[in-house]
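Every protein chain but one is kept in place in this view of the complex.
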Amino acid sequence: MSSTTARQYPAWVPYFFLLPFLGVFLVFIAYPMLLSATMAFQQNAGPGVSEPVGLKNFTWMVQDPAFWIAVKNTTIFAAASVFIQLPAALGLALLLNSDKIKGRGLWRMIFFAPVLVGLPFVAILAGLIFEKNTGLLNVTLNALFGFDQEFPWLQEFVMPALIVAAFWMYVGFNMIYFLAALQNVNKDLLEAAQVDGANAWQRFRNVTIPAIKPVAAFVVLLSLIGSFQLFELPYLMLNESAGPENRGLTLVMYLYQQGFDRGDLGYASAVGWVLAVALFAFAIVQSVISKRSEADA
Amino acid sequence: MAQVSLNQLVKSYDGKTNVVDGIDLTVGDGEFVVLVGPSGCGKSTTLRMVAGLEDITGGTITIGDREVNNVPPKDRDIAMVFQSYALYPHMTVYKNMAFGLKLRKMPNSVIDQRVQDAASKLGITHLLDRKPKALSGGQRQRVALGRAIVRDPACFLFDEPLSNLDAKLRAQTRAELKQLHQDLKTTSIYVTHDQEEAMTLGSRVVVMSGGHIQQAGTPLEVYASPNNRFVAGFIGMPPMNFIDGQVTSPDGQPVFEGGGTQLALNKQLATAAQQASTKRVVLGLRPEHFSLQRDASSDAPSIELQVRVVEPLGAMMDVYAELPDGQRILLRTEAQPLGIDRPATFSVAIDKAHLFEQSEYGKNLSTS
Partner (left out) sequence: MSAPNAASTKRFDLNMLIVYLLLVVFATITLVPFVYLLFSAFKSTESFFSFVFWPTQGAWYDVDWQGFTLDNWRTLFFEAGIVRATVNSFFISSVTAILATLFSAMGGYALAKYRFRGRGLTTLVVLGSLAIPFALLIAPGYQLLYWLGLLDTYTGLILPGVAPAFGVYLFRQAFISSLPDALIEAARIDGCGDIRIFFQIALPMVRPMIGAFLLITYLATWNNFISPQIVIQSADKLPLSVFVAQLRGPYSTSYGMIMAGTLVAITPVLVLFLLLQRDFIAGLTAGAVKG
């Protein structure tokens, strides 16, 4: 402002601290995004050769049955995550939330362990467990229930197998979020409701649910983002393929096939943008819904 | 040691309003000056400009004979004690105190000598190996003081260093601070919102409001001869009573008419009233300048009030009483029996009363 300033530090200091982030962001995030916006209108034969094709990538995409299979599979998987896995995670968290439970730390650790295995290794392990002839699952089912049938999980029931594997891996992980959220529940309020004569369900509905809503909304969004970028689980469970008749094809796997198996990075960029716009739409819908429910409260 | 001068010091955060608005102040070598004023009046901002923690919008600051406007904090030869103490939580008390000296590349033997000296002066030698988390509030406060002392700076800056302590500890530490200053005689600038702290600690008290200095003077000066109505109301506990009214002389004898009653004035106040730009003035009476009238023939002016509430304080008592027009005022007198909801007559030390112009910062007519 004026010439009389008592500079506490040289003006470059904050920029120095931000330099690594800004550098990496500009080169490896911002530039690729711009690049991808132009590549989406090109066709490639390998990374070196490109040719402008206008909107053709997008028109091809909507005409490609494989794309729609990928959309369908991805949507089914996302729905299963939100409507099956997350409620189960909340249920587990509620079971573990009472301080009357002995060894809570141990239970928590057990349920949390699968996420540590990591997606590629869960996928490899699941591939062996769901194996038709010798896999753990069929052998166990046969032993327990006397089936003589061998379920062709990785051939006929690909989506159920994927959903089960993801459930195994992530249910305990999401439970941790809900357990943290349950710490926000006001114990006095629960007791007050009990004194007022509210039954267990009414207390859950009117005290617990509102308290965990913000975290729940966050976990739903996280699950959707994760689900829509599903790749490693089916890719490695199905031995680096999309399975018979593309039964395990997801959007990112479609992107990968187009970009790296077919070598058309332009087309892959177009798929990437479709995915990004879908995720962006989810984020907006989610924030609108959570804003509205905040206004109601 | 050094003298600190602020010349036409201005600070604006947004470029529009000045939160410090042209302050002139010279703190003499070895002086202990207290900046006091209500919250938000710009005390901390002023102090932080002296420390170099805020850019100066206008004016100059000199420490010793050096203008420091463009000198970074570490080179200003000052030490600061923060309200939150700002001790480094991951360092022991010893390291907290030694940190500034280490950075100045002093030999370890000198550092150790200084830390030990300061620690014994403050009685915290047994705490040197502890981390701040393991200390009580009072102990942390001492470590913060110690960190300032070891630096042996030209000037100490204090920003509300006692406000996180409980009342008893605050009074005790206040006395110790005073003792410390008497020993070290380091120039000090001390910021507080507590007028009692200001009065007891400062060799000079600077009353601030709205980014301006309202008055600077010894504790007695600001108490006995406030420049304006703001200073009069801010300094002194319980605060001064203000009664709106006007000065007339119906039968040659000057009287103050206000609150539904009349009070005889002395000559000095009568002359003062003539200087007022408007007819309406404000009479200021401190609670301690009333006393219960025993002898009706006394020639001190007196006033009849309706007693409402009495709060005994031991030797003294606080009396909440009503003027005839219903306005409540507070008196502090010697404790004696008094009937509730009954009238009583009090004599007024009219020589100690003040007349002010009517605004919030209305000037004191009786001292000018």
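In order of appearance the chains are A and B, and numbering begins at 1 in each one.
Just so it is clear, a contact is a pair of C-beta atoms (placed from the backbone, for glycine too) under 8 Å apart; a residue touches a chain by one contact, two chains touch by 3 or more.
Please read all numbers here as calculations on a predicted model, not as lab measurements.
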Message: According to the contact rule at the top, which chains on display are touched by the left-out chain?
response: A, B
Field: Hidden partner chain, touching residue among A:I69, A:I129 or A:A193
entry: A:I129
- request: Consider the whole complex, including the chain that is not shown, and state which of A:V53, A:A78, A:L162 or A:A181 touches that chain.
  value: A:A181
- request: Pick out the residues on chain B that sit against the missing chain.
  value: 51-53, 72-74, 78-80, 82-84, 86-90, 99-100, 103-104, 147, 151
- line: Residues of chain A touching the missing chain are 8-11, 13-15, 17-18, 20-25, 27-29, 31-33, 35-36, 39, 47-48, 92, 95-96, 98, 100-101, 107, 109-114, 116-121, 124-125, 128-129, 134, 136, 139-140, 143, 168, 172-173, 176-177, 180-181, 214-215, 218-219, 222, 225, 228-229, 231-232, 236, 239-240, 251-252, 255-256, 259-260, 265-266, 268-269, 272-273, 275-276, 279-280, 283
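We take it that only the chains that are shown with their structure count from here on.
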- prompt: Between chain A and chain B, what's the gap in Å when you average each chain's C-alpha atoms?
  reply: 61
Message: Looking at the complex, which residues from chain B come into contact with chain A?
response: 15, 49, 52-60, 68-73
- request: Mind listing the chain A positions that touch chain B in their complex?
  value: 1-2, 4-9
